[in-house]
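Sharing a structure, written as structure tokens. Questions coming.
One chain of protein is taken out of this complex; the other chains stay put.
This part shows subunit A:
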Amino acid sequence: MKTEEKLSPFHSVILIHMIQTGVALFSLPRVLAVQFGTNGWLAVFLFGAIVAIHIWLMSYVYRHSGGRSIFDILEQSIPKFVLSPVYIGLICVWAMLCCLVSKEYILIFKMVAFPTTNPMIFELVVNLLTLWLLGMGVYNIAKAATVFFWFVIWMVFLLTFFYGEFRWARLTPFVFQGGELKMKELYSIYAAFFGYELVLLLFPYANPQTKLMRAAMAGNGLTVAVYLYTCLIAFGFFSLQQLKEMLFPVLDLLAYIKLPFIERIENLLYGFFLFTILITAVMYVWSAKEVSRRMFPRIKGGVLGFIILTLAYLVSYIPDVLSEVLDWLQIFSVIEFWIAFGLPALVGLVLLVQRRRGQPSNG
């Protein structure tokens, strides 16, 4: 007997949260401080709200999709040769995001603890794990995400360690003073919330009991809560000026923790973030694989995943310092932002047309 391969509500919440959470958290307080100035942590609400609106738009698509995959909906009305460039674009963006996310993680790790190791070896190992996880299907990925979630979420409680040093005075009564907003940077803050858009591809793996859209909302809520709490602590622990200067304020925060028998546990804890990175990476490459299966239905999913990951691995050789990776990530987060907005809009439009024409919507 096989367990049913539909996602449960709890798993979906955790999966969405785990795709969203990533290394961006470590630099988030700095970026917020630079962009928004005093009490920059409040901006997390704004971004969370944008994501929530986005998910709300997607829920329109989900309601009218009748559980069909978005590709079925698109292909019903749009000829495949028109869709092919869109598909190729999606595959490229998602595959690149997968490899950039893991490369960023590894380069930071290299900076913190392994200055002489070749990062591409680490990248290879992470990619192998990603491939392994990918081969298990989305249901097992969600299961792994749940376990990884418990490995990571307890770290929130480590922040209680800073209650003693936390000063409300550092937060100041002024909101958003002394920052300089740059459009480009806003995208990269928003990148910390990316991952929710992949919910579009989960339609066929959910049933009405999954309450997929509510799960996505809850997952995003969880992410916002974690980000908000971490940033609040960072803003109350460091001064604004300090935050602006630090490259990874959350890492410095963790480095401050001292236990009688161990200290500077930030690189051990940073190691645990591999789990969130794995889920993020695997879900992006999974999405790329799902799209490529539409283009090459005859090739097995496992083979496609392998090809995509190999190509992504080769491409990830090109940016070899952290700042380059961050530049690339910025470009791709702009693209991803518009995909996250445009894809549901496109599907919604197609659904609207189909309903007008009276075509069956739940085939």
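Here is the rule we go by: contacts are C-beta pairs under 8 Å (C-beta built on N, C-alpha and C of every residue); 3 or more make two chains touch, one makes a residue touch a chain; residues count from 1.
Everything that follows uses one rule, which is that contacts and distances are computed from a predicted model.
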{"item": "Complex member absent from the view - protein name from UniProt, among \"Spore gernimation protein GerA\", \"ABC transporter substrate-binding protein\", \"VWFA domain-containing protein\" or \"Glycosyl transferase family 2\"", "value": "\"Spore gernimation protein GerA\""}
{"item": "Per the touch definition above, residue among A:S84, A:N140, A:Q241 or A:T310 touching the missing chain", "value": "A:N140"}
{"item": "Candidates A:F47, A:F71, A:W94 or A:F148 - the one touching the absent chain", "value": "A:F148"}
{"item": "Contact with the hidden chain (one of A:W94, A:Y190 or A:F275)", "value": "A:F275"}
{"item": "For subunit A, residues in touch with the removed chain", "value": "1-3, 8, 10-11, 14, 109, 113-114, 117, 122, 125-126, 129, 132-133, 136, 140-144, 146-148, 150-151, 258-265, 267-268, 270-272, 274-275, 278"}
